[in-house]
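Supplied in structure tokens, the structure appears directly below.
All protein chains but one are shown at their positions in the complex.
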Amino acid sequence: MAYDTGAIAWMITSTALVLMMTPAVGFFYGGMLKKNSMLSMLGQSLIVMGVVTIIWVVFGFSLAFGADTGGLIGNLDFLLMNGIGVFSEPPALLWFPTTIPPLLYMLFQATFAMITVALIIGGIAERMKLAAITVFLAIWTALIYIPVAHWVWGGGWIFQMGALDFAGGTVVHITAGVTVLAATLVIGKRLSKTNGCTEEPAHNIPFVVLGGALLWIGWFGFNGGSALGANEIAVNAVVVTTISAAVAGVVWGLISYLHLGRTSVLGMITGAVVGLVAITPASGFVDTNGAMVIGIIAPMISYGAIQLRKRLGFDDALDVWACHGMGGTFGAIATGLLATSAVNPAVVSQGLLYGGGIDLLVKQLTAVGAVWAFVFVVVFVLMKVMVTVWPKWRISKEEERIGVDIVQHGENAYS
Amino acid sequence: MAYDTGAIAWMITSTALVLMMTPAVGFFYGGMLKKNSMLSMLGQSLIVMGVVTIIWVVFGFSLAFGADTGGLIGNLDFLLMNGIGVFSEPPALLWFPTTIPPLLYMLFQATFAMITVALIIGGIAERMKLAAITVFLAIWTALIYIPVAHWVWGGGWIFQMGALDFAGGTVVHITAGVTVLAATLVIGKRLSKTNGCTEEPAHNIPFVVLGGALLWIGWFGFNGGSALGANEIAVNAVVVTTISAAVAGVVWGLISYLHLGRTSVLGMITGAVVGLVAITPASGFVDTNGAMVIGIIAPMISYGAIQLRKRLGFDDALDVWACHGMGGTFGAIATGLLATSAVNPAVVSQGLLYGGGIDLLVKQLTAVGAVWAFVFVVVFVLMKVMVTVWPKWRISKEEERIGVDIVQHGENAYS
Amino acid sequence: MAYDTGAIAWMITSTALVLMMTPAVGFFYGGMLKKNSMLSMLGQSLIVMGVVTIIWVVFGFSLAFGADTGGLIGNLDFLLMNGIGVFSEPPALLWFPTTIPPLLYMLFQATFAMITVALIIGGIAERMKLAAITVFLAIWTALIYIPVAHWVWGGGWIFQMGALDFAGGTVVHITAGVTVLAATLVIGKRLSKTNGCTEEPAHNIPFVVLGGALLWIGWFGFNGGSALGANEIAVNAVVVTTISAAVAGVVWGLISYLHLGRTSVLGMITGAVVGLVAITPASGFVDTNGAMVIGIIAPMISYGAIQLRKRLGFDDALDVWACHGMGGTFGAIATGLLATSAVNPAVVSQGLLYGGGIDLLVKQLTAVGAVWAFVFVVVFVLMKVMVTVWPKWRISKEEERIGVDIVQHGENAYS
Amino acid sequence: MKKIEAVIRHEKLNQVKAALESVDISGMTVQEVRGRGEQKGLEFINRAGKYRVDLLPKMLVTIVVPDNKVAAIVDALIHGARTGEIGDGKIFVSEVERCIRIRTGEEGDEAL
Amino acid sequence: MKKIEAVIRHEKLNQVKAALESVDISGMTVQEVRGRGEQKGLEFINRAGKYRVDLLPKMLVTIVVPDNKVAAIVDALIHGARTGEIGDGKIFVSEVERCIRIRTGEEGDEAL
Partner (left out) sequence: MKKIEAVIRHEKLNQVKAALESVDISGMTVQEVRGRGEQKGLEFINRAGKYRVDLLPKMLVTIVVPDNKVAAIVDALIHGARTGEIGDGKIFVSEVERCIRIRTGEEGDEAL
């Protein structure tokens, strides 16, 4: 089969860019913690890359993207890459691209699974044993990520219903964000949050910016690659992605200036990431004006969600729920408002503000609500079971005081 | 319209690479300052990305690349991306590529505007209020960058005259460098430079090297992408770019060894960047021998210019004038000496050393002289006006002592 | 000649990715040393980029990839890029790709030479004078790298014999690793290793992870680009590369957990790099199952090799022999076991485990043995000569105590 | 007046500060130090082996106070810093002759 | 001989060095510390809120000198370090019994 070499070139590049996002998250998160926790974030990124790759190659890809069974899950045809060798024809399934080898599609999707799982580690940071985190994330990949990816992208019920999620508002950001919300309700607070402790400042903001900048670049592959080819949709995706991120960064800076009197750099890079999150589901469907709107509103929503989290008091260490959960939710809904067939013929009913009525919006809300509910319930139950059957899932107070890096990895980040 | 997928693949990649250069400049610059100023460089990079994106999408691209008016400025046809949607035909204008969607061309050019503006922040570092910097840079984008980009690349008078500037010797490096020269003459020195203070050492040279290395990689997109396609010109550009940078790095090391007895690492990475700057205007027009010559001479010129700056005593904090202004000037002139149609059929009159007489050289000198004069005068006047109408543009002595990061951003880079 | 734009797009991108690996090695290595040696690693990376580029453009590429002379070395046809201008036809030599301009092939290969040379600096760290290192590495490029590259990829005897080395198990990793083994036997230990000193911890593990992550991404270009086009072989290469690295990272983590009771982050990133090293020669020839096997075994081999090195006591500062030498050796042999024509029609005799008998394995062993022997002998003799004729090749004890950064570069990494 | 120097565990600093506040002490100077006492160090690992760090990170808290406050402060320090395990640290007390507040030039106990 | 310890503002170090040189003092040891006195800390911001750092960065300058030089040095320190605002720091003076120069083994005032 003769593939399009331009598509292959772009999709390998995209895959490399998305792969980079997982260690980038390690820097983005690690820099925000105190210095005795830096390595835990980097180390967990590496563990995620390994564990998810193995799951994905062995059965995950097959269950997510194999032929659909009842709208809920894929089949096992592609176990261990069976039938999707590099020279095999692409399977005759709607969602497989025909311009690139299926094996490349597999790897591209693998990098999405990695980054999604990696997003979680920032929220539940600094209290679980490494083994418990690893087991939790592995089960999570199988129980949450794979089904939801199937529903939305692999021919499942949301796919069939026609809700739009270009690059992962529901699959990636809502799943990760809601997981942290549910999980932290079960596992409780870190010691340092229990009594009226002074907030620990970010230990290395340049690393946060480095991670954030690499995430931004990686998002070219994340959103641009989701077009699965080097085409107009990919171009639109990278353009609106850049606009949303750039605008959201300065808007967050402005909010922090108005609210606190200073223009926080940590805030600006967070804002840019929130802009990236929110544009993700929309990036194949909205135009440059839509991107401006999303870039302006998204940081307001996540900023507000952080204030809410502080009031509610659950210990989402790095605000994964506020930034990814709420950012992704906003983006998914905004898609229902702003989608336009002018940038993508695949948009059959226009967004509400583009004259398409509430049809698409309802579908978007349905998808969002279903994924929220599914993730929240499964994670909550899973965590409850886990803390019950595995009493030693938590590090001790003494270990928390000493810091996770030394306790779990036997290393200091700096010396 | 059927675009070339290889061209799209390469141009999206190039755009991502050039986008990365703006945060990279933040690291390159920030690492050279003391640690209380690190975040100011990173934060200003993020502000530049936001502000320039908004200007560019709203009116900047249109004024720079819309149909020409009297050689001086574009028109307003493309306001808010009007008429350059992802599925519209490329406008029938000479400088629009036909192998990629015009929207991608817009984004590629947007990243050039960002990095140019970001270059300036290193020169004027550590004295202006953040609001004043932001306002200055926004006005600068409109008053300087947009017209000069139009003159050289968007069908303006330099374009018509036939002077060659492949990727921005005049548009990017001379504009930024001369701006810093003119601006620092108006805004004066930092406190730490006024009395006989000992020089503050770079606080994190690894970050300088990181930023420099990312700049180097980014320059593949900067120069290679300026071919606007995946073609022989792009290949030539990346080859000569790599050669010039690699050679210039070791030459600067050698100069520092001969002059000071040590091979400065800060010097080598600066040399590499200067090699990149100098090859920029020439990269689509000179061959590998030309690249060697440029890589050898450029660091000598910038090294000398730094000595001159020290003697003249204006406080260009990170030698933007010496490295970018003088490096870009040398590169533009070298193009007039070394351009050859063997690497690019668009070279109509060969460089002086390749037997083409002084025709091209004169055009190059004209372009260089005009841009120097225009930028110097406009920036000098603009700054004079600004410091007059906005008496509080400067941070106080006390704030300078405490450091800009805490004063402007309320944050410490490290803790 | 009309090239494939998709191939050009991918190969420029690959070249940029591989170029990034040389500074990435500087971070990977520098972070593992004490902080007074950080700049030496970064500085030497930059020197390598300059010196190797000059050698390569002037005569190296020609000797390695010019028409073969007796199986041993290329000719001088391409001196100073003679005959491989960007618009010239690709030379009629078997190993030249026809889908991309020969000049791009030259640059891609140049980046391989750079990274190979850069690998060495970590093993011989912290004892030689900078001038001695530079001279040694320049001679090494000419005497070792160029011939071996010719043998394996440029039509030399190993190429003719039919041993497989997709992206440089012998050419890159065995040459670098065995060089460090031979060299450290001659140059002896660092002061800090001579008496029972306590081991110096890595000064900045985040930089090690940063360097390692950039190496991983760079390896997409290294292995994927070795297909010399945007095709199925490239896709297979990046897929198996990612699998091997991801698996090897967690396996090393597991080993360190079982052996030492903690999951070392430094270990995991080292494991990932070892997984990348070992898959390198195999990446164009093995399938995803093969990649899993390689990813599981490679870290065991290198981990064991480090223990052996400790017992033998030669001072390979950053275990270049154990990780690259032994990892590359394992990968080359594994290719003889696991190669399959299912992923690459160029595999004429299958690997032993895929039913091809011992034919390929014998060729692989021959190539490995020959390169080991050649490199060991030449480097040993070269170093012996060097330390004899250049008595001041070594820094003094006093200088070692002060640290190489200040002594050789006059700079501190951090202040 | 007296200078009280306490070498304590890093992670105990907040508790020590709280304990000092409860005896009305707010002036203090804190530094990161490394030390060794009966606790002979900790084992760390690198990528393929262990190594021992014999000097462990500690915090040094210095407080200069009028003589009559020493007893209360020593108690507060012990209270805030003790875990009962090796490595809790030590308190040293010595004599200070003069104290001057730079801002005002005041001397003596009122400068504390 | 006496040990003079001055806790000063970071950004005043250069001026303090100059002031000390003007009274002919060049030997000194300097460290980065964090401290709290009447100045109760500074407010910082993070990405969506404020937090207070109650221990602020200071420099601790230690100078050991013969008894007769103390007065001049204290004056020089005050001169170099004062801004008049809270946070200027303090000077502590205490007794040192012996001083030995490692290089030569000399003792006493000539070792300073």
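When the chains are written out, they are named A, B, C, D and E in that same order, and each has its own residue count from 1.
Please note the rule applied: a contact is a pair of C-beta atoms (placed from the backbone, for glycine too) under 8 Å apart; a residue touches a chain by one contact, two chains touch by 3 or more.
Keep in mind it's a predicted model, so treat the numbers as computed, not measured.
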Quiz item: Quick one: which shown chains sit in contact with the chain that's not drawn?
Solution: B, C, D, E
Practice problem: Quick one: say which of E:23, E:56 or E:99 touches the chain that got left out. | Solution: E:99
Quiz item: Just one of B:264, B:335 or B:350 touches the chain that is missing; which is it?
Solution: B:264
Quiz item: Which of these touches the unseen chain: E:3, E:50 or E:79?
Solution: E:3
Quiz item: What subunit C residues would touch the chain not displayed?
Solution: 197-198, 398, 401-403, 406, 409-412
Quiz item: For subunit D, which residues lie in contact with the unshown chain of the complex?
Solution: 2, 6-8, 31-38, 40, 54-55, 58, 60, 74, 77-78, 81-95
Self-check item: subunit E residues that touch the omitted chain in the full complex
Solution: 3, 17, 26-31, 64, 94-103, 105, 111
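Heads up, the rule we're going with is that only the chains that are shown with their structure count from here on.
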Quiz prompt | Other chains in touch with both subunit B and subunit C | solution = A
Practice problem: Among all other chains, pick the one whose mean CA position is farthest from the mean CA position of subunit B. | Solution: D
Self-check item: Length of the line joining the C-alpha centres of subunit A and subunit C, rounded to whole Å
Solution: 34
Practice problem: Report, in whole Å, the distance between the mean C-alpha point of subunit B and the mean C-alpha point of subunit E. | Solution: 44
Practice problem: Please compute the C-alpha centroid of subunit A, do the same for subunit E, then give the distance between them in whole Å. | Solution: 50
Quiz prompt | For subunit A, residues contacting two or more additional chains | solution = 4-7, 9-10, 13, 198, 201-202, 204, 210, 230, 260, 262, 264, 266, 409-412
Quiz item: Mind pulling the subunit D residues that touch 2 or more other chains?
Solution: 44-46, 50
